[in-house]
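Note that this is a trimmed complex: some chains were dropped, and none of the rest were shifted.
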Amino acid sequence: MDDRIIKEILKFRDERGWKQFHNPKDLAISISLEVAELLENFQWSSSEEAVAKRMSSIQEELADVLIYSILFAETVGLNLDEIIMDKLSANNKKYPVEKAFGKKEKYTEL
Amino acid sequence: MDDRIIKEILKFRDERGWKQFHNPKDLAISISLEVAELLENFQWSSSEEAVAKRMSSIQEELADVLIYSILFAETVGLNLDEIIMDKLSANNKKYPVEKAFGKKEKYTEL
């Protein structure tokens, strides 16, 4: 993740004195609320209809998911690039190409 | 977001032939499921207890939230850095420093 972006997000938080509210539990709740707002764009709609009609809301809510995820990572001391690379490596073992190719099942059902 | 990370995520998806399943609606659902797994670490626990006891699960589930968010952005053609900067700029108007300082209320209640 671009350091400049992370700095802008932390600056936004700190200018408002919001660090005091940002405990990990409430930040996890916050990511969950923003995902629901993203998902609301798809309620009663196909992907195509949602993308055609509500792209600006989709874009804003996805950004909120990311902003809170970055705030969460900063608060608990995680580096986003590192945890993504670690998880991809774990997923490589859970979903070996020869077993998972073209299948949508969970690793427990492969 | 680091291009190298995005490439690794897309490579993981494409080696498994999973692009066919990745419509925006199901990707939004997927982000939502991963956030729930992140939040589960805080069920019946304070932030402190969760962080002390379940950091490796927290790290993995946060990574999954980010991986699916990146896959969602790629699928609908959004650039993460851009949408985050746009949203921060919108939030600057919604939450002016002089009004929002030290307050946890939503902008509709400030």
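We just call them A and B in the order they show up, numbering each chain from 1.
Criterion: a contact is a pair of C-beta atoms (placed from the backbone, for glycine too) under 8 Å apart; a residue touches a chain by one contact, two chains touch by 3 or more.
This structure is a prediction, so every number in the text was calculated from the model and none was measured.
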Whole-complex count of the repeated chain (2 shown) stands at 4
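One rule holds for everything that comes next: only the chains that are shown with their structure count from here on.
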Roughly how far is chain A from chain B, going centre to centre by Cα mean, in whole Å?
1
Where on chain B does chain A make contact in their complex?
1-2, 5, 8-9, 12, 15-18, 20-21, 23-26, 28-29, 31-32, 35-36, 38-39, 41-42, 45-47, 50-51, 55, 58-60, 62-67, 69, 72-73, 76, 78, 80-81, 83-88, 90-92, 95, 97, 100-104
